[in-house]
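Missing here is one protein chain; the remaining ones are kept as they sit in the complex.
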Amino acid sequence: MSDGIKLDTRLYNFTTRCVRCAECTFGYKDAEFELFCPIYKKFNFFTYSLGGMAQLARALHEGRIDLTESVSEILYKCTSCGACAEVCAEVDFRDMMELQHELRARCVEAGQVPFTHMAVIESLKKDDNVMQKPKAERGKWAEGLGVKDITKEKAEVYYHAGCKYCFDEELWPAARSAVNLLRRAGIDLGIAGKDETCCGGHAFELGYQGEFIKYAENNMEMLKTAGIKTLVTSCADGYYAFKVLYDMLGKKGDLEVLHITEYLARLIKEGRLKPTKSVAMTATYHDPCHLGRKVEPWIRQEGKLKAGEIYQPPRDLLNSIPGLKFIEMRRIKENAWCCGAGGGVIDAYSDFALWTAGERIEEAKSIGAEAIVTACPWCKRNLNDAVKESNGGLKIYDIVELVEQAL
Amino acid sequence: MSDVDLLYNELLSAFPEERVSRDQAILTSYATDLSSPPGVATLPALVVLPKTTDEVKSLLVAANRFKVPVVPMSRGSNIAGLAVPHKGEVVVDLRLMNKIIEINTDAAYAVVEPGVTHHQLSLAASKKGFINHLPTATGGGSSVANYLMRPSGNLSAKWDPDPVLALEVVTPGGDIIRTGSASFGTAGWRARYGPFPDLTGLFACSYGTLGIVTKMSVKLHDRGEEERLLITKFDSFPPALEYMKLIVRRNLADSVTFWNWVWNLFHELMVSKSQKLPEEMMKEDQRTPPPGMPFGIASARLSGYKEVVDAQEKTCIRLARELGGEHMPQEEIKATHPGTWAYLNSFFVEGIHLKPGEESTMRAALWLPGWLINAEPSGILKLEEEMWDFARREAKPPYMFRVLPFNHAREFFFAFVILITGSLDEEKDYMLHLRSAYATLYHELLAKHGAVMFRFRRDPTFLALTGPYGELLRKIKNLVDPNNIMHPGVNLF
Partner (left out) sequence: MVNIIVCIKQVFDPEAPASAYKIDAEAKRVILKGIPPVLSPFDENALEAALRIKDAHDSKVTVLSVGRNLSKAVLMKSLAVGADELLLLEDGAFEEMDSYATAFTLASAIGKLGGYDLILTGREAADTNAGTVGSGIAEILGIPSITIVRKVELDDGKVIAERVVSDGYEVIETPLPSLITVSNELGELRYATVKELVASRNKPIMTWNAQELGVEPPQVRQARLLSLFIPQKENRCEIVGGETAEEMGANLALKLRAAQIL
């Protein structure tokens, strides 16, 4: 039994003004009619779309349906990639994202969330990470690098590795490459090693807004104590959290937040890093949602927040690598097909996450790519798992690894 | 077990589980559309997603056996309750039937399924040098559904107003009927008419009450080597109407549409994506435009060989001048109304909606209760007067109108729209009031000016006005659908 959900007037208006055109489910640039909403393409009912969820939210608000397990399941199957809001030009992107944030927060308050998410949050509370790994192992990725620890020494720039890079051993090389490259360019860099904590972004996206606030406050406190003005991260989710979510919360202050691809592209432009070695391959780039759509709207709309999508820097990086032939897929940038990992889907509905990644891999193969390069650990993990499942045929790289190979 | 339970069990053997649902959460999103007042909704009994004509057939046969009603639903904006359940029907969501079966460049037609959108068809046709009959509906609208409901077509003046050729229809009895040339297995899909009475026409404007259309062939038009948008401005409506009448009668343009000034401001709004109405739009006296704006503009699409288009353009400009209008060169309109230009050019020249969803931009930012009605040109002129009166009586600004001639001055139609900017909660009473005011108005306009509602508005008294025509239709309906399972909630019969 639920007390029902009351939306604020702006969000409720949005739900009542959906005309059910379902354009939120497909891109418009290609006559091949490629649906670009993963849940709609997979599950087919109108319900599994922005429009369908708007009707559902409307019904929740009007008390025509309770927040049942099956409603919650629909809400949590969404990868939260934001492709829908790009096409639904009539709604403010914020409306769509906020509707989802609102509904998921209500799911959390009602205890109506996937079990797996509860386990993720429980472990987050205990071990400060979303990977369900012991806290003590957090600093292992950086062993032997000899990089400064900002909790002990002063450094100009702070590198936030993020939970995924810290605890997924296969991803360590990319984080280590990032540190190496930045130091090679002469950046005074520090990390927080075992004292780093989750950014809280994942908790926010799962609806655990209270938990998110806790991490935002802790992180900003730590950075303030260490006197950090610039943060760089390899984690796309982390970038979104620090840059957009912390700002929404009013906690970001004047912290400069950079994604590693932006920073590296800048360093190459300034001549501080020079890729010279050939990395021969035909590669395409997969745009992570957290570097694209999800950070873009805050600039596009009239909102106070200032973020910016990162579409060009990774492309500049790939084009700067000698020997690498960079080709584009059809669904790119604001119309990119999600890798499937986002919004907690990788935790709760891993089969669906893999299916979504499989679709992306097929697209990359169809244009003759030998490799998919991405700039998000979640995308890399999920695409990699999907490649393994489909018996290979394609390689998945983190963009930072390729840049290091080229130096 | 209830009839719905029995039907559900039967469908589970014909459909994979992931394409038939009775989960309340799934059903709920099919229950409401833009016309649903707050808190009012009827859940469908089931939702089914067929992929093939045979699946539609097995569904209808089963629904007919258990006498469970159905509502077909394709794509596009649902703003008038025509694709939502009213009596706990089964919703047949046709969106997975989205194949363009054929684009025949020899005879210039396409065969499409009901899930195919105008946008999808436009792009596919465009690649082969053709343009489809692109109406001022959303690009995400289903071509099959929109054409069958008679679209506000932009290619209506020079070409045949009705692009529909042959159909494939599944009836509740389980017959799969093909009409037009397709009725003969070997004749293909090219023609609407054969040696027998036209059955395609029977299904047009039947709103899913006679069967489910699973394929349709539609006419395509040659794009021509030159495609151009010609804008002329007018300070009042009568000369603009005369201009349009002459243009269509003398075959000078593919299409021509008149938009009053409020509508033009609205185009600016759509392209800007802003949800804030410009202040000029809210003025009390909507009959007089703000300073510097023409009362309205006529937009004409010209296409064909360059020399011919040049000559047509010259002639249209002369005609406008003789009637007191004035040509607006591209540079002028681009400078003064960039949004109007971008929208109309994309729409009428490129044949592609600026972005699917632009049309619904208007609807999302605002409520748009309105209608389309057709009459002879003299009647249309009177309609303008009537609508200013009605607006003074009933409407809060802004309200706006648009006029399109529908082929050789046989029918002109007049679209009237009131914009409502508040929330559904706040404006609910006003919306309900307007709905009943409109219902009365349709009858009045028919009696006084011979103006006929363009589409059926769920008013069961209307068919009765047609006398024996309506009776014959009822007999046909009883024959085709004796159990009245086809979309009974639409109240046509």
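A and B label the chains in the order they appear, each numbered from 1.
Operating definition for what follows: a residue touches a chain if its C-beta (ideal position, glycine included) is under 8 Å from a C-beta of that chain, and two chains touch if they have at least 3 such contacts.
Note that the structure is a prediction, hence the values are computed from the model and not measured.
Asker: So which shown chains sit in contact with the chain we cannot see?
Answerer: Hidden chain, whole complex, touched shown chains: A.
Asker: Among A:36, A:141, A:212 or A:263, which residue is in contact with the omitted chain in the full complex?
Answerer: The single option touching the absent chain is A:212.
Asker: Could you tell which one of A:118, A:222 or A:281 touches the chain left off the display?
Answerer: A:118
Asker: Which parts of chain A are in contact with the chain that was left out?
Answerer: Counting only chain A, the missing chain is touched by 1-3, 69, 104-105, 108-113, 115-116, 118-119, 121-122, 125, 204, 207-214, 217.
Keep this in mind: only the chains that are shown with their structure count from here on.
Asker: Measuring from the mean C-alpha position of chain A to the mean C-alpha position of chain B, what distance in angstrom results?
Answerer: 40
Asker: Going by the contact rule set out above, which residues of chain A touch chain B in the complex?
Answerer: Against chain B, the touching part of chain A is residues 9, 12-14, 16-23, 26, 28, 30-31, 33, 43-47, 51-53, 55-56, 58-59, 62-65, 68, 70-71, 73-74, 87-92.
Asker: Quick one: in the complex, what on chain B touches chain A?
Answerer: 18-19, 21, 23-26, 28-34, 38-39, 41, 47, 49, 75-79, 83, 93, 95-96, 98, 117, 119-120, 123-124, 126-127, 138-141, 273, 275, 355-358, 360-365, 367, 423-425
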